[in-house]
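Apart from one protein chain that is not included, each protein chain of the complex appears where it belongs.
Up next is subunit A:
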C-alpha cells in the first residue's frame, strides 16, 4: 500500500516534535506505536543498523543530533535504503531552509517543518519529491506570496 506509514520526529527525551500519519489510526494506536518504539530505538547503539521490525511493519529511523526521525515502512514493498535517503533529504532541506537547522527551529516553526515535509512526501507517504531544489523553490515561493499578501494588506 502506501510507501510510508508515518513520519515521526521525536527528541531524545522521547518528546514528539512532529508527527505525520499516512495511515488512519486511532489516537490510542498512535500512542501505542510511539510508546513502544521509543524505548526500542533509544536503546540502540550508534553502530547498530537503522532498521528494526515492529509489529507487522518495519521501522527505519535515523538520528540527527538530538532528534530521531522515525519512519514506518511496509516490509517487502519498501526500499529501506531509500527511506533513509528520504529522511536525509528532509533534514537537508530543512537545513538549507532554516540555515543550520536545529531541534529548536523545528519546535518553534513546526508548521514550516510540516510544509517542507508535505512538499517532500506527498500523497499519504507514497510519493517523494526527489529534488531538494524543487522543494525549496516551492517553499520559498509560497513564503514570498505570504509576504506579498502581508505587504498588500499593509499598503492598502
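We adopt the following convention: a residue touches a chain if its C-beta (ideal position, glycine included) is under 8 Å from a C-beta of that chain, and two chains touch if they have at least 3 such contacts; residues count from 1.
Simple rule for what comes next: contacts and distances are computed from a predicted model.
Trainee: There's a gap in the complex where one chain should be. From "UBC core domain-containing protein", "AP-3 complex subunit delta", "Armadillo repeat-containing protein 8" or "Signal peptidase complex catalytic subunit SEC11", what does UniProt name that chain?
Mentor: Missing chain, per its UniProt entry: "AP-3 complex subunit delta".
Trainee: In the full complex, which residues of subunit A touch the absent chain?
Mentor: Contact residues on subunit A toward the absent chain are 1-3, 5, 11-13, 16-19, 23-25, 27, 29, 31-33, 43, 45-53, 55-57, 62-67, 72, 76-77, 79-82, 84-85, 88, 91-92, 94-95, 100-105, 107-111, 114-115, 118, 122-124, 126-131, 134, 138, 141-143, 145-154.
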